[in-house]
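Complex shown without one protein chain; remaining protein chains in place.
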Amino acid sequence: MDLRIKRERLFDEDVYTVHPDDYRALCEQLKKDGFDYPRAISSLDMGYGLRVVLQLTRMSDLAKVEVRTDVSYDVAAVDSVTDLWPGVEWHEREAYDLMGISFRGHPDLRRLLLEEEWDLHPLQKRYDTGGYLIPDWRPADWPDPAPWQEPAPSQEDAAPEGGEGE
Amino acid sequence: MSSTIGLEPVLGRSDEMIVNMGPQHPATHGVLRVVIGLEGERITRAVPHIGYLHRNHEKIEESRTYFQVVPFTDRMDYVSGTQNELPVVLAVEDLAGIEVPERAKMIRTMFFELFRIASHLVWMGTAMLDLGAITPFLYTFWDREIILGIVERTAGARMLPNYYTFGGVRRDLHPHFFKDVAEFLDHLEKRMPDYEHLVLENPIVHARTVGVGVLSKERAVARGVSGPVLRASGVAYDVRKAFPYDAYPEVEFEIPTSDAGDTYARFWVRFQEIYQSVKILRQLLEKTPKTGPFKGRAPARLKISGERYRAVENSRGELGVYVVGDGGDKPYRIKHRGAAFSNLQVIPDLFIGAKFSDAIAILSSLDPVFGEIDR
Partner (left out) sequence: MSLIPIPEDRRFKIKLIGYDPGRSRPWLERFVYSLYVVAFWLFVIATYAGVPALFDWLGWDGGWGYVVMRALQVVMLFLLSAVIALMLILALRKYLGKVQERYGPMHYGPAGGIQTVFDALKLLGKEDFVPAAADWLTFRLAPAVTFVSSFAIFAVVPFASGWTLADSNVGLIYLIAVSTLSAYGVLLGGASSGNKWALIGALRAGAQMVSYEVPLALVFLSVAVWSGSMSLGKIVDAQLGVWNVIPLFIPFVLYVISSLAELKHIPFDFPEAESELIAGYNVEYSGMSFAFFFLAEFVELFLLPALIVVFFFGGWHGPLFGLEPGTLAAGALQSLYFSVKTAVWVWIFLWIRATLPRYRDDQLMEFAWKAMIPLALLGLVLAAYMRLIWR
């Protein structure tokens, strides 16, 4: 399978940076490889887009792996992996709630910690600690060599322009 | 939070009564709200709602320096004090390459285990309170008070000590520390048979917990639970053994596991963990030098770049933190992986099909702390 992926090793973890469209495929692969214990899903505002960081452990040999994928502000959505690891259910909801990343196929995607009526995702860098929009905040340009490596060059969504920032 | 999700009646089910358990309910250990559907006493649905104690630690911590982040973490799992500080401290030490003296590691580990005992004592009292016995609560809080007294003498504060720092601990041990801890351990070993008699050997506790809320091994792993809840389901996963930190490689202890996976097994595992903590503390009291460095060299102004996930085994399970630094003195992003947060996800698995009274027992065996779950 051709995954748009970059593999590296940081400290004691294998880190895979993957194209959002291949995120689900990689997760299925990892599930087949025996990574059965979901530690957490973290989310980051990279300035040019949002990053999902999925951390997994294999209980048999305690190997740790980290899957990263970047999405643009405009299309802030990846496929949910709740059916592979039910334990990420609340972590995905939390990432949706605080960071604004949607998870396609999540069974119950709604706000977890904030109120239903809340209309912003406070962990995004465009908001300050008080929850107000920072006036001169602009999204950065998408990094030119994308964080993952392309197996075969395909230009259709390698360099989106980034969101307008409201 | 104030949502009505879970409250809507199921079509064609007029015999289901929907009750809101919480957020103000004596047995929810704080501010959990579970929308429960009842058919008689049997639970047909359980929709947990959290976030009533949400303060968005993660956003606040982005605007604080690394030194200011550490006291914030204390406020997460407020019954296990210094245990919350350790993941941040370890991650930052990894990224900044700070060396920690051996003695400082041992001091940290001793405090870590003292707080594990304190937390499990609080759990024991509140779990028995949930089962209807008021007296054990007062006894266990008495013993916890001694631990807090010991911590106060060294760290200066009782519940939220802000004691660990990058490269070691903030202050040297109080001169009476070793004597105090040794006396406390003797005292605790005298009390433990009483507690076993009150809790584990109590026939009513047996009747209420054995076979109640069984969490299978596969489900426990897939749900990402950790700590005593996971070990009670038969998985010997303990961060202290799996990814050792501080002085844990130098001490001997076992990971108590049970295959039953029921509420009683979770009770039992926590009891055995207290014994293991006593064992660890006894070894460390012997090994730790009475004097020596308590803090390594750490820059007064930490500037960090890179990202690191570190986890510790706190009283509730794997307490992780994902620190991202952008080269400044403030973290770019901190994500806390709460142990109780992940453990609480199993509520629908365990509640549905149980009796309402069982739900209370199950919840107390999960030992949630809402400072950490809601953050």
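When the chains are written out, they are named A and B in that same order, and each has its own residue count from 1.
Going forward, a residue touches a chain if its C-beta (ideal position, glycine included) is under 8 Å from a C-beta of that chain, and two chains touch if they have at least 3 such contacts.
None of the values given here were measured: they were computed from a predicted structure.
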The omitted chain touches B
Touching the hidden chain, out of B:M76, B:M128 or B:V251, is B:M128
Given B:I150, B:I304 or B:L319, the residue that touches the chain left out of view is B:I150
Only one of B:K241, B:R282 or B:K355 touches the unshown chain, namely B:K355
Of B:N56, B:N202 or B:Q272, which one is in contact with the hidden chain?
-> B:N202
Chain not shown: contacting residue from B:Y78, B:Y139, B:F178 or B:Y275 = B:Y139
Taking the full complex into account, what residues of chain B touch the chain not shown?
-> 17, 19, 25-27, 38, 41, 128-135, 138-139, 142, 145-146, 149-150, 153, 176, 179-180, 183-184, 186-187, 202, 204-205, 207-208, 355-358, 360
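Just so it is clear, only the chains that are shown with their structure count from here on.
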Spell out the part of chain A that touches chain B in their complex, as residue ranges.
-> 10-13, 36-40, 42-45, 53, 55, 59, 62, 64, 66, 85-91, 98, 110-116, 122-123, 129
Which of the residues in chain B end up touching chain A in this complex?
-> 1-3, 5, 50-51, 54, 56, 58-60, 62-63, 94, 219, 221-225, 235, 237, 242-243, 306-309, 311, 318, 320, 322, 324, 332-333, 335, 337, 341-342, 344-345, 374-375
